[in-house]
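These notes concern the structure reproduced below.
Only one protein chain is missing; all other protein chains are in place.
And now, chain A:
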Amino acid sequence: MSFDYLALGAGGSGFNTLDIFATLFFFIVLMVLLKKFAWGPLMGIMNEREQLVASEIEAAENSRLESQKLLDEQRELLKQARTEALAIVENAKKQGDVSREEIMTTAREEATRLKESAVREIETEKARAIAAVREEVVSLSVLAASKVLEKEVTEEDNRALIEATIAKAGEAK
């Protein structure tokens, strides 16, 4: 086996100047073409994505702050509402106490008034009844006296007669 062909510049004769230009030409053409058609757009999209990610992060941060703010606000409102509710309940209780007191006072007064008027009526009725009884007694007495006068009777008869009359009057009453 011969290894001659392994020598530097195998098989070539002399220096290939045109290869230099060919290499440069192809490499530079490739670089320019790729810059225009491949790397340019690719870098563009990568930058775009970078910006998108950055803006998304920023937006997320913003919305987080926003929601935090809203949360605080809501919490504050809730607290306020609770305080208000407590005040309302307190107020209502107080109001209730006041009106209960009032109602009771009124009721008591009414009861007193009713009792008094009833008592007064009873008094009046009693007085009238007594008056009526007295009148009756008088008229009965007169009747009895007249009967006594009409009939000459003894002391015993008189008494018996009066008693009978009174008993009759009591029966009739």
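General remarks:
What we mean here is this: contacts are C-beta pairs under 8 Å (C-beta built on N, C-alpha and C of every residue); 3 or more make two chains touch, one makes a residue touch a chain; residues count from 1.
Quick note on the criterion: contacts and distances are computed from a predicted model.
Only one of "Peptide ABC transporter permease", "C-type cytochrome biogenesis protein CcsB", "ATP synthase subunit a" or "Maltose operon protein" fits the UniProt record of the hidden chain, and that name is "ATP synthase subunit a". Of the options A:M43, A:A118 or A:V133, the residue whose C-beta touches the omitted chain is A:M43. As for the chain not pictured, it touches chain A at residues 1-2, 4-6, 8-24, 26-27, 29-31, 33-35, 37-39, 41-46, 48-49, 52.
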